[in-house]
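Excluded from the complex is one protein chain; the other protein chains are retained at their positions.
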Amino acid sequence: MSTPAQPQPTVYLGGRFIPASEAHLSVYDFGIVLGATVTDLLRTFRHKVFRLEDHLRRFYDSCKYARMLPPLSAQETAEITTEIVLRNSGLLPPAADLAIVYFITPGENTAYAGSAAAGQATEPTFCIHSFPLPFRLFCRFFIDGLHLVTPSTRHVSPQCVDPKIKHRSRLHWWLAEQEAHLVDSSAMPLLLDLDGNLTETSGSNLLLVKNGTVLSPTPRNILLGISRKVVWELCVKLGIPFVERDLQVHDALTADEAFVTTTPYCMAPVTRFNGVAIGDGRAGGPVFERILAAWSAEVGVDIRAQVLHGTRKEQATG
Amino acid sequence: MSTPAQPQPTVYLGGRFIPASEAHLSVYDFGIVLGATVTDLLRTFRHKVFRLEDHLRRFYDSCKYARMLPPLSAQETAEITTEIVLRNSGLLPPAADLAIVYFITPGENTAYAGSAAAGQATEPTFCIHSFPLPFRLFCRFFIDGLHLVTPSTRHVSPQCVDPKIKHRSRLHWWLAEQEAHLVDSSAMPLLLDLDGNLTETSGSNLLLVKNGTVLSPTPRNILLGISRKVVWELCVKLGIPFVERDLQVHDALTADEAFVTTTPYCMAPVTRFNGVAIGDGRAGGPVFERILAAWSAEVGVDIRAQVLHGTRKEQATG
Amino acid sequence: MSTPAQPQPTVYLGGRFIPASEAHLSVYDFGIVLGATVTDLLRTFRHKVFRLEDHLRRFYDSCKYARMLPPLSAQETAEITTEIVLRNSGLLPPAADLAIVYFITPGENTAYAGSAAAGQATEPTFCIHSFPLPFRLFCRFFIDGLHLVTPSTRHVSPQCVDPKIKHRSRLHWWLAEQEAHLVDSSAMPLLLDLDGNLTETSGSNLLLVKNGTVLSPTPRNILLGISRKVVWELCVKLGIPFVERDLQVHDALTADEAFVTTTPYCMAPVTRFNGVAIGDGRAGGPVFERILAAWSAEVGVDIRAQVLHGTRKEQATG
Amino acid sequence: MSTPAQPQPTVYLGGRFIPASEAHLSVYDFGIVLGATVTDLLRTFRHKVFRLEDHLRRFYDSCKYARMLPPLSAQETAEITTEIVLRNSGLLPPAADLAIVYFITPGENTAYAGSAAAGQATEPTFCIHSFPLPFRLFCRFFIDGLHLVTPSTRHVSPQCVDPKIKHRSRLHWWLAEQEAHLVDSSAMPLLLDLDGNLTETSGSNLLLVKNGTVLSPTPRNILLGISRKVVWELCVKLGIPFVERDLQVHDALTADEAFVTTTPYCMAPVTRFNGVAIGDGRAGGPVFERILAAWSAEVGVDIRAQVLHGTRKEQATG
Amino acid sequence: MSTPAQPQPTVYLGGRFIPASEAHLSVYDFGIVLGATVTDLLRTFRHKVFRLEDHLRRFYDSCKYARMLPPLSAQETAEITTEIVLRNSGLLPPAADLAIVYFITPGENTAYAGSAAAGQATEPTFCIHSFPLPFRLFCRFFIDGLHLVTPSTRHVSPQCVDPKIKHRSRLHWWLAEQEAHLVDSSAMPLLLDLDGNLTETSGSNLLLVKNGTVLSPTPRNILLGISRKVVWELCVKLGIPFVERDLQVHDALTADEAFVTTTPYCMAPVTRFNGVAIGDGRAGGPVFERILAAWSAEVGVDIRAQVLHGTRKEQATG
Partner (left out) sequence: MSTPAQPQPTVYLGGRFIPASEAHLSVYDFGIVLGATVTDLLRTFRHKVFRLEDHLRRFYDSCKYARMLPPLSAQETAEITTEIVLRNSGLLPPAADLAIVYFITPGENTAYAGSAAAGQATEPTFCIHSFPLPFRLFCRFFIDGLHLVTPSTRHVSPQCVDPKIKHRSRLHWWLAEQEAHLVDSSAMPLLLDLDGNLTETSGSNLLLVKNGTVLSPTPRNILLGISRKVVWELCVKLGIPFVERDLQVHDALTADEAFVTTTPYCMAPVTRFNGVAIGDGRAGGPVFERILAAWSAEVGVDIRAQVLHGTRKEQATG
């Protein structure tokens, strides 16, 4: 559908670099038939990939857990990532940045697609592609803050699929989102685990601030987000205590501040939780601001400005 | 890849009948990005769709639960199903039969594909396609019986995604299968629920026989299989008690018989469970045989013969 | 505050019949300090108490469970109930009917009220009072049907306080209601148990209808409502199967009909569940109507008419 | 019942200071009908309120969680607290001290009281009152120590009502106490959570000492007692490690020391647990004594002497 | 220690009939080191084994579950049972009867006994022995009835060891009994499962009677007692409904009658439960009496008389 005159992004799929418009999956791919897909999401700052090593370790750990063997070594994947960024950054406006997606599936079911797990897989499907970070979608998070809602749908237990891997069997997130939208069409679901502890949103980690301490759910029920790790490291640097423990709705409702961390937009304030204002209800409390400033300094980009104005106010690195 | 000379199956996708080779999903489809796909699987006997009404009710119930609105009414879907069977049966050898697949997704994420649940969907993706039932894959089930193994991976709770809907967020099934293969490369996983009760395999329901009674797990943790319903009705007809209750591994190991029910091959004996022989360890106990015979009579096809020989020994209808 | 000219209802409290305006509890009563109150709610039809014996059995069972010894025998309580109805019915318009409340607490903490469970109780506080059934509050239930919402707040486990007793430690119901109102200010919360099974609303039992069968949650997590028992008995009489089993949200969303049963207004249709229309979304399906008609016949009152018009269309008893 | 000559305590209720004998709640108050009451308990040392700010933060957090809006700001509540103490301390013997109670309910159900959660509330009921600390009831705790018993009744899950709020839907505590009294009429129940972890008594937090470390249950299942917080701070000051983790009955039975913390009497030794002597079975181990001495020094009151002799041996502040 | 003049019972052990005084297990037997022992208990009426076939099926099912292969077929075990009864009945007074015990272990650990599961077993240890039924110990059950107490210790989950097998890893029963004795030194523990449902005592099944129906816990958490099966069959014969469902403490406290079933003394009334009188608190309600009479008639022995007087009042068989 794209006219040949317009240059298009490059995708790495099936061991080759191909134009995005040629990238297809077979409808018999196990990734489609079973949702058996392991994935990861990275981003660039100023067209350089951020925390590549951390993302590779998590992606390869996830593959090991899911017993899917990537056809490339971590080193080779790093090189192709760099190449994809190089090729696709050129298509961006200068102030923009890229999201990079990895995904792998067990491959195509050669026998037939209907009765799922019984067939045999071909070689794994392995893909690296990118897209421009759609900052305009994130603006309202920085202006109004997020409204998180705990639906009755619960997070999948680590006994079934461990949330510490990033994957695409995510129908429960779809269901949770529809339920959260009953409360507020712009709300995001924050899932409880089966014991009623706070976990995460479909794309970000939740952190609370109470009496000067940053509180996080434990690793049992969450993706160990790279952005969450960045915040942890910045907290250590800034002298802010960071504590992991089982948290409940009460902790969120009575927090002084709350915010999420995520690869595409790094951090965003949470201003409402189940309809209740968090703290004074304004976006961006003092702890949030200190960490965001430190992060912006580290990457040399004013993170909020880039989201709000689609421009990259350069920052002196701290 | 298929040469134009060869006629190919018809697929219904995007509101049109198209050749199978033209059926593709966008990599940004929510069905791929989230595994947010609701599905159903039907089969024909003698090129007539079996229990169409039951499958339609289950599929539309699943869509309602998953809050995906099919673009067609159940009546229209029935008509297109008939049309697909008509077109694609002609490509089959006479003794063969078809599997028909329905699936629906929320559609394509128009914004971007990376951070999943936040974007907006287009119209739902709705597809009906078929493939020949691969009987040769099922032969060994009738000859040797199945070996079921309970892996440590557990079934997803109905609090997350209700197993009563048929869907494709099935990574836990993939994990369970890899784990079961550690015991026996031909074993199938039979998942326990989070309380340790028996549930189902990835594509079939489990039934036990003890002291002349057929025992089934309760509806809490299983797909309410149409084949299971057929067996229940046949039991009523044959005077065999059929009881639903929470069952544990002990019940399976000490059963007189065990078998599974499933759309593609109707029923198959279970001869081993966690390495232990069920009953006398032979495929096909007396209760199994009575029910299979009654079913074959009902559909006018010798079900086992069709699987074993790829031929359809006609049966006088009971 | 009431002027002497206006006759006021009689209350039985402290072993005496007193005017309602003189009925007070000490702020040190355990019923207030601990919410340690066992209660029951009855109603009249045509100024006769309905199912008195059933209510007495449940109330005395609840007292036994809660280890509070009523100062009166069941027989004496029956007599006082009749007396209260006699006295207070006279204050009603002829088409109105009464609700009668029993409650008992361990009595007043004689030592001090602050640190709750450590003190000693006096004699139990035992009260019987009545109020006119406020039918105008129930009208919308018969016209629009109820909207039930499952909040993230869960029902208290029978390991803590058994829901089979009627009591007043009900803060979770208050929390659930505030949460349900985030979705719809007229919604009622339907609580899930800790395993995600459907239970009840704060004041009524839920029943579903699917394929002609009435389905109820099991006794584990619900009050064994007298109205629910009436419906069960009417189902037996009408030849409608009535089955108790663990039910999940999926069962509610895909039911053909749903309704609640409760003492004040007997039965009312549920037309929406978590924002989804039940069946065709209209109030009063065929099974509901058959049962309501039978009940009206049994008590000689057109139950719906009384609620809608505050009048008691007499019915020929079936 | 009190003769007018005798001065009586002042209560703050309905926005006014009134004599205690005039303080009444409507029997239709939601606090009575639903047990929907949020509360807090403070005490004085030498007629000064102890840790007022901590109690206010907890009370206002509890109100926020329970979605009841106090009619006064925290600052105003503080002022009224001071006024109540001022007025009511004068009625005390000099060595005595006061307990101060806050409570709030959603107010009176204006419609009718029978079918609980469905009605509409008026303005919240908000009350502040006080009573003399009944030290004579606590003497035996310091002399013999407490006997804690784990009944089969379990603590309410934070999924229903979070134990981190102080409230009055406490029927499970009443049940637990009756069960504990079967073992020993002077025993107090120590509830297990639904996973079998130690939680708290109805009015105090439990702390264990093993190998010189103070161990506490995690915040998931307990009120975050202000007295517990005082002990934590004193531990830090005294160089005693204080660790929160899930504890089981085994931890209590094999502890070197055990004690409880609570507002009315600060701390008391636990000498028996399920009939088994803790440590050497004597009241007041070395860690307990160090902390009690430090606390007494901090408030300038010999805490044990005040309880035992109803007198306030003054202490030089540390 | 027994003098040679006194004839002693015969034991079957190690494939041979030996005198009881020569029956020993190695301290390295897995039955001792691991408690890995599967067992069964039978009794005679008038020196004939009762329900031998039922016991054999259960014992062989238990062995299959526990993966211990008895060295004898069920037929051979039946023959040896008969022989043991023949030999040992002669040593009894005429009115007495025998208990017969089967047990099997994986055998002796040939390597070393310390670090349990790692070693290799020899041949299974398989033993059949008997002892006179000690009726004098059971008298009080028929006179006063049992007092059942629910300790905080819970029944082992079927996910660990299925209670449907009879085995000797029973330390939790020991713990539960010590805890129950804190309430009443003659009380027996009735364990709750991990969800708080009623299960069984260490040696008997619990049955409740309410409104004329016999209620039993479900098979998930109990041994499927042969005596319980006898009662079920007698209920069918007598037209008494017998229903299995999850039961809670509330059901026991509010039952009209309660009783236990067990091999050694068949049935006994429960008159107290957690200190509360069941029904009118007297031993032997009408349903209990009807069933006991029917059972006595079936076996031709007045079961209660035999227990109370050690004599066997013969009964005309019904």
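Chains: A, B, C, D and E, in written order; residue numbering restarts at 1 for each.
One rule holds in what follows: contacts are C-beta pairs under 8 Å (C-beta built on N, C-alpha and C of every residue); 3 or more make two chains touch, one makes a residue touch a chain.
Quick caveat: nothing in here was measured; it's all calculated off a predicted structure.
Asks: With the missing chain put back, one of E:Leu194, E:Leu224, E:Leu238 or E:Ala305 would touch it. Which one?
Replies: E:Leu194
Asks: Looking at B:Gly196, B:Gly279 or B:Gly300, which residue reaches the missing chain?
Replies: Going through B:Gly196, B:Gly279 or B:Gly300 one by one, B:Gly196 is the residue touching the chain not shown.
Asks: Out of E:Arg58, E:His155, E:Arg228 or E:Arg312, point to the residue that touches the absent chain in the complete complex.
Replies: Per the contact definition at the top, the residue touching the missing chain is E:His155.
Asks: Which residue from D:Lys48, D:Arg245 or D:Arg282 sits in contact with the chain not drawn here?
Replies: Touches the omitted chain: D:Arg245.
Asks: So which bits of subunit A touch the chain we can't see?
Replies: 61, 64-65, 67, 157-159, 162, 164-165, 218-220, 244
Asks: Kindly note down the residues of subunit D that lie in touch with the hidden chain.
Replies: Residues 192, 195-197, 245-246, 248-251, 253-254, 276 of subunit D touch the chain that is not shown.
Asks: Under the stated touch rule, tell me which residues of subunit E contact the chain that is not displayed.
Replies: 23-25, 27, 30-37, 41, 66-67, 99, 101, 106, 111-119, 127, 129, 131-134, 137, 152-157, 159-161, 167-175, 177-178, 188-189, 194, 202-203, 262-264
Throughout what follows, only the chains that are shown with their structure count from here on.
Asks: Given the two chain pairs C-D and A-C, which is bridged by the higher number of C-beta pairs in contact?
Replies: So, comparing the two chain pairs, more contacts are at C-D.
Asks: Measuring centre to centre with CA averages, how many angstrom lie between subunit D and subunit E?
Replies: The answer is 47 Å.
Asks: Report the inter-centroid distance (CA atoms only) between subunit A and subunit E in whole Å.
Replies: Their C-alpha centroids are separated by 58 Å.
Asks: How many angstrom between the C-alpha centroids of subunit C and subunit B?
Replies: Going by mean C-alpha positions, subunit B sits 44 Å from subunit C.
Asks: Note the residues in subunit B that touch 2 or more other chains, in rising order.
Replies: 67, 157, 159
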